[in-house]
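Just one protein chain is left out here, and the rest sit where they should.
Naming follows writing order (A, B and C), and every chain is counted from residue 1.
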Amino acid sequence: MNTWGNKIKISIFGESHGAAIGVVLDGIPSGLPLDMDFIRREMLRRAPGQNSLSTPRKEADEVEILSGVMNSVTTGTPICGIIKNTNTKSKDYNKNLLRPGHADFTGFQKYGDSHDFRGGGHFSGRITAPLVFAGAIAKQLLSQKGISIGSHIKQIYDIKEPSFMDSPLSKELLNEISLKDFPVISDEIGEKMKQAILGASSEKDSVGGIIECAVLGLAAGIGSPFFASLESVISSMMFSIPAVKGIEFGRGFDFTNLKGSVANDPFQTDGEKIFTTTNNNGGINGGISNGMPVLFSVAMKPTPSIAQTQNTVDTEKMENTTIEIKGRHDPCIVQRAAVVVECGTALAVLDSIL
Amino acid sequence: MNTWGNKIKISIFGESHGAAIGVVLDGIPSGLPLDMDFIRREMLRRAPGQNSLSTPRKEADEVEILSGVMNSVTTGTPICGIIKNTNTKSKDYNKNLLRPGHADFTGFQKYGDSHDFRGGGHFSGRITAPLVFAGAIAKQLLSQKGISIGSHIKQIYDIKEPSFMDSPLSKELLNEISLKDFPVISDEIGEKMKQAILGASSEKDSVGGIIECAVLGLAAGIGSPFFASLESVISSMMFSIPAVKGIEFGRGFDFTNLKGSVANDPFQTDGEKIFTTTNNNGGINGGISNGMPVLFSVAMKPTPSIAQTQNTVDTEKMENTTIEIKGRHDPCIVQRAAVVVECGTALAVLDSIL
Amino acid sequence: MNTWGNKIKISIFGESHGAAIGVVLDGIPSGLPLDMDFIRREMLRRAPGQNSLSTPRKEADEVEILSGVMNSVTTGTPICGIIKNTNTKSKDYNKNLLRPGHADFTGFQKYGDSHDFRGGGHFSGRITAPLVFAGAIAKQLLSQKGISIGSHIKQIYDIKEPSFMDSPLSKELLNEISLKDFPVISDEIGEKMKQAILGASSEKDSVGGIIECAVLGLAAGIGSPFFASLESVISSMMFSIPAVKGIEFGRGFDFTNLKGSVANDPFQTDGEKIFTTTNNNGGINGGISNGMPVLFSVAMKPTPSIAQTQNTVDTEKMENTTIEIKGRHDPCIVQRAAVVVECGTALAVLDSIL
Partner (left out) sequence: MNTWGNKIKISIFGESHGAAIGVVLDGIPSGLPLDMDFIRREMLRRAPGQNSLSTPRKEADEVEILSGVMNSVTTGTPICGIIKNTNTKSKDYNKNLLRPGHADFTGFQKYGDSHDFRGGGHFSGRITAPLVFAGAIAKQLLSQKGISIGSHIKQIYDIKEPSFMDSPLSKELLNEISLKDFPVISDEIGEKMKQAILGASSEKDSVGGIIECAVLGLAAGIGSPFFASLESVISSMMFSIPAVKGIEFGRGFDFTNLKGSVANDPFQTDGEKIFTTTNNNGGINGGISNGMPVLFSVAMKPTPSIAQTQNTVDTEKMENTTIEIKGRHDPCIVQRAAVVVECGTALAVLDSIL
């Protein structure tokens, strides 16, 4: 089902080569003034064609708001935003040749002959654009409540930069990174990451990476034990984003290398507030926020669309064959996905605090 | 909320030191004969006190079925199973001293003075016992449909054994591992893992690890793009399990080290079936099963309860102080959690296929 | 929340005077060929301006399908249909004068100053147009499964015609009624109903009525005991339709006048099938269909918009005053609502059988 949320409800719709893609976002309180410039900037962070690293395919990605907003202020009723599909080249796609790493095969298994395979159809990364629109609204509401969300690229291929867990973290830093074309803490390391991407591109190949996301200003006590743990809510949203294949909170998989005496975040007080002196748990104990920054990382696989020859199957002939994917594709999706991760997180956090 | 699922509904209830813990499982079709011995064996895999590695605390963990079953066959109506709490020592717990790494602080932040903090209350790992009961039922229903679920410990502290992705995998292997006290592929490596646990224990410390889970026999076409992706559904369940801090599907975080040309799983056909020649994606493309084994790993942090002196806060005096956790605790929870991961997975898979 | 359903999900959005109204319908299987002419006819049955009984306001009500349909066949992904608002006259509405019987007051109570009050905003009966679009698709899917849904006007003001419970009922009859401008069994009685409407209109007044709906071809065994009873699912949908204030299944409120010996529908068999010889229960026992026609009636209140002077409050001055509602309004909404009731029912039945 393409509906998500408990206290908010998000419904995503659309296919890469259909008339339009969009989202219905329900549960946003009335009276929130929307900063349309901010929304546009967030959309632009995700949009293709912004620099040499991404597909030259230009998409206007202009959102038309159909409902739920009057004079740029939310009315409290469902907000529907749509983005028309204008620049589509369906002829690039061959129905019978399964693209490895894509959802062509599973799409046909699930939907049969009526599956809209053109450009990935409903599986297209393009469907994250409405998610960014919805998340940008969520971000504004969270911002009113003192909550900031930001991210950086922690790794591209084998190039890494330090975690938010091991470097100074502030709202200002998150904002600063969000204004960069290539969202990293260290531009020097970012340059190396770009080289790794361009290197892969020149080999007709692709690379993946890791995005680390931070939520600042979230009060302690948000979330639930068990099924609605903050980790459950955030992860269910993150795995909605195409190409995400892993998530870890705080030290995550690195917890295996720590003993309890080091892993446990000791509590401390200044007489007024209680906090932890380390944040290995990424701001969450027992599924509930503890007032420290909520920190998690998501792993994104390399873009499956590559220009190299790959083995595959022709489903009509049921024969082994090869495919060379033409068309306009990103050698790396990670830099464009950072804002998607942030916006998805904003929706997940909003659903938890309302 | 402690209710989970779309096509099935699970409600978990209970506190570590309350009258009973239990679960309501709705959506199981009528006519399923329950193998009570199998359920008991699964419960025993999770139960404490089974060997020198785990807490000497003995829990009967005998499930009483209150509804939904007549003559050992499901009736189609909600199944309620409860486990009475008998062996509880509440005096071991001091309300004012926050245990680092536990949910004491967040529990009080969320629930206030009425929070049942005794033994972790509703946050206790003991609450996973009803999940195993429910999951054991789900496993039997899946088994009827040819679907098997198993797991092994892939890592304890710094001791690792090979992934299911890099070694032969079969239903028989999964079954064999499930019968072991210490669920690993290689008993030799398992012995080293046990030593690591005992070593931590002797230092009054604890260790965590990684459990890898496999779902065999799942047809292609199960799951959904976006919000109800198989990864979303499984991960939301996995992060319900206390101490789980990370999850990755297929290569997961290792995807960052692979280029697209290697990461993509090429399709092949034998003229009848289509499959992939590698399984880096862990059996899932675009959120939907592709017919290959579904493979994922979860990271579990070290048990937070350790006997060492730790820094913490006395919440009554609002002063910094130290705590030494007495009582009966596991130096490692991973070996007992394997069946919890499997049972949670069974519920997630069942919810996706019904 | 404006999302409904378990196995299907419907999200309705839009305001009477916004850019567009619409619906996202998720859960429709792939491969359903859409009969666009049928959809248009259903939309037309609800549309205003069709005859002298309804508002002269003409609305094109042309649905644009944005997603989920390729070459007029459903793809299995969410279907979004929108209807642009073109013929809106916002100047007819005064924000400070509460219209009696309308949701102006409650809208401001819930949404505050940002409430979109123009033309009733999100409360407008116009928002049922997308519901008809979604329901018309559901009807086609149900039709494939041998299920027909139809309705007639059982009462307008004090003019009644016999219930489906007390007259011959067939698929053909339902179809025949659906083709009428004024959907009644007996055109003679229908004529009197029309006179009652025109009479009210000439007095600057309005009237309500009762719509009876029938579901034919629904197999026994659909629905659930308790919370997801067929009555619960249908009624929750019916009370989503503006102006509906009552619902009864089978004899409903008339059950009070029957004794058990008469009310109980005795079972009978022809050796092959089991059926009941009467259908006082309206085809539902214990929340589950029994194979007889599902029959229920909904009561609709008189249109609240009337041209007579009414007492009300000026919310700005907080003073008692009067209002005369100008603009274009129906003296009776019942005849246009019949198709809305049917389409809502189609969605409810579909959610129960999938």
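Just so it is clear, contacts are C-beta pairs under 8 Å (C-beta built on N, C-alpha and C of every residue); 3 or more make two chains touch, one makes a residue touch a chain.
These numbers come from a predicted model, not from an experiment.
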| item | value |
| --- | --- |
| Listed residues C:52, C:71 or C:257, member touching the removed chain | C:257 |
| Chain not shown: contacting residue from C:95, C:110 or C:326 | C:110 |
| Contact residue for the chain not shown (choose from C:31, C:49, C:100 or C:217) | C:100 |
| Touch with the omitted chain, as defined above, among C:48, C:135, C:150 or C:302 | C:302 |
| Hidden partner chain, touching residue among C:247, C:294 or C:343 | C:247 |
| Residues in chain A touching the chain absent from view | 6, 77, 225 |
| Touching residues on chain B - with respect to the absent chain | 1-3, 9, 11-15, 18-22, 24, 26-27, 30-31, 64-68, 70, 73-80, 82, 110-116, 121-122 |
| Interface residues of chain C (partner: the chain not displayed) | 1-4, 6, 10, 12, 98, 100-103, 105-107, 109-110, 122-123, 127, 155-158, 200, 203, 205-210, 220-229, 231-233, 235-240, 242, 244-253, 255-261, 263-269, 271-272, 274, 276-277, 280-282, 284-291, 299-306, 308, 310-313, 315, 318-320 |
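As a working rule, only the chains that are shown with their structure count from here on.
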| item | value |
| --- | --- |
| Per-chain CA centroid nearest to the all-protein CA mean | A |
| Interface composition of copies chain A and chain B: same or different, split at half | same |
| Whole-Å separation of chain centres (CA-atom averages), chain A against chain C | 40 |
| Between chain C and chain B, distance of the C-alpha-averaged centres to the nearest whole Å | 47 |
| Set of chain A residues in contact with two or more other chains | 1-3, 12, 110, 122 |
